[in-house]
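Missing here is one protein chain; the remaining ones are kept as they sit in the complex.
Moving on, here comes chain A:
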Amino acid sequence: MSSNNNPASWQLNCSVSIPKNAEFVTLAHGEGGRLSRKLIQEHILASLNNEYLIALNDAAQLPKIEGPLALTTDSFVVSPLFFPGGDIGSLAVFGTVNDLTVSGAKPLWLTLSLILEEGFPLAILDRILESIARAAQETCIKIVAGDTKVVPRGAADGLFINTTGVGELITPIPSGPETLQVDDELIISGSIGRHGIAVLAAREELGLEPLPLSDCGSLLQSVERLQSGIGDQIRCMRDATRGGVAAVLHEWAEASELTLSIEERNVPVSPEVRGVCELLGLDPLHMANEGTMVIAVKPGAGAAAVEILKSIPETATAQQIGIVKSRGITPVTIRRTLGSEQPLDDPLGSPLPRIC
């Protein structure tokens, strides 16, 4: 349901209280005049200031770097804007940083575009900007350019964010899923489905206890340690965002024309996520993650990769979940509890909870 006909608008499903006499974003904030400058100076620069951004040039002037570049862009639309374990601001930074890091790049610079809905409380914007600043600091990325637009009330779900990230590729660069080979080992960096379930539980006010927490976070440290430890053994890495682990495995199977086979009992799933999935008929392998990745390494390197990942708090529950096989009838298979090997289907759109 779009926001203009959704009776539960972004203001109602946002868990952050809005102060009395709060100031709100108006269309004039996006029209380039005094109010636009006020928004930038008093809110955006107050949170995100650095030597590149303060110049307020039309384009950021950036220093030369030695290695090849990685470039990625992503847009973030999430409801509610604040969810257990994160918010749209930290999600926007970690999401883009993770896209760079799993590509084998050191994150350097980020652009930030905010599309604000008329009437959005500035106090909430400030909280999101603070969250963006913290996430950027944690991942050592600098926000060097940005843009702000305001759209009429009802045209956006409170706030949309677009980011573009630039990073420097670090040698050895992962060779990519098309280079997967038979007997390569597949690893997951942590328990799966937490972001999808946390957002679902918050959006639908499912009243769950304990509250499922999103894995929204940075993979930077884990990837850096993997690269320095077993860099030449890594074929590919991918953060398992929308579509979850199943979507990543399908993409890799398609790229390599091999079959990727996993063991259900080895896939780490937290009790909270498993409980909600059992209840609603959802598959954790289809649920979104925001700080969990799938890694494919050369044969025999899986144990070392898991050991490295387990030494870092964010990826302490890493597990080897399967291997790459020669192409069978189906691209991705899963061996279930009672021993039968079955196809693992590619997620079809967003998961829909079942009736009973």
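Basically, a contact is a pair of C-beta atoms (placed from the backbone, for glycine too) under 8 Å apart; a residue touches a chain by one contact, two chains touch by 3 or more; residues count from 1.
Note that in this section contacts and distances are computed from a predicted model.
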| remark: Not-shown chain resolves in UniProt (candidates "Carbohydrate ABC transporter substrate-binding protein (CUT1 family)", "Bifunctional protein PyrR", "FtsX-like permease family protein" or "Hydrogenase isoenzymes formation protein HypD") to "Hydrogenase isoenzymes formation protein HypD"
| note | The one residue from A:74, A:224, A:263 or A:345 touching the chain left out of view is A:345
| request: Have a look at A:147, A:204, A:257 or A:307 and name the one touching the chain we're not showing. | output: A:204
| request: Could you tell me which of A:33, A:172, A:281 or A:299 touches the chain that is not displayed? | output: A:281
| message | Touching residues of chain A against the unshown chain: what are they? | response | 1, 5-8, 204, 206, 271, 274-275, 278, 280-281, 329-330, 336-340, 342-343, 345, 348-349, 352-356
